[in-house]
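Mind having a look at this structure? Questions to follow.
Every protein chain except one is present and positioned as in the full complex.
Coming up: chain A.
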């Protein structure tokens, strides 16, 4: 942990340059040498970036706090933690930031501290489980992988049919097929920052959907 903290501080910088500037985050940004480096001391640091999908989810929650009022929220694949932090900032019954990557959990804790909120974390794999302790599931940018997307969507539909609220933020990656989009309701669409567009070749907007019952 100590070792990670030093590396984390060394390789990231503080930024509000995203769709939720009210949340301060430590991320690997274009000003960090690691942005352009092929030798990263971290293995696939998904937590080092604030993905467009997570940005849409967090933006929506910050703007529509009633939707999570008195809810028990699970942010699956929380990455840098921003979406869970957004829920914690607006106050809800419970927020858990989940990521199977233990390094992400360390990053989430540090980012939560920066924003003076507490979020619970864990590294369980909830996919396929009933999620009895939660009534709201947040998914930020998890449809970048075909096989994983299949598993994820089947599970989310199952949970939606059990009356859970499933919010999905995504710029429209290949895992969100037309068929899947037809089973979701679009709640909001946000224009991405210029920097984000540059990083996401062709995507200019990021959207927030709710999976239909």
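The rule is simple: a residue touches a chain if its C-beta (ideal position, glycine included) is under 8 Å from a C-beta of that chain, and two chains touch if they have at least 3 such contacts; residues count from 1.
Following the convention adopted for this analysis, contacts and distances are computed from a predicted model.
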Exercise for the section: Among "Replication factor C subunit 4", "Cytoplasmic tRNA 2-thiolation protein 2", "Electron transfer flavoprotein subunit beta" or "Probable constituent of 66S pre-ribosomal particles Nsa2p", go ahead and choose the protein name stored in UniProt for the chain not displayed. Expected result: "Electron transfer flavoprotein subunit beta"
Problem - Which of A:22, A:70, A:118 or A:145 contacts the chain that the document leaves out - result: A:145
Practice task
Could you tell me which of A:13, A:37 or A:185 touches the chain that is not displayed?
Solution key: A:37
Practice task
Touching the hidden chain in the full complex, which residues of chain A are there? Just list them.
Solution key: 28, 30, 34-38, 40, 44-46, 48-49, 144-146, 148, 174, 197, 199, 201-202
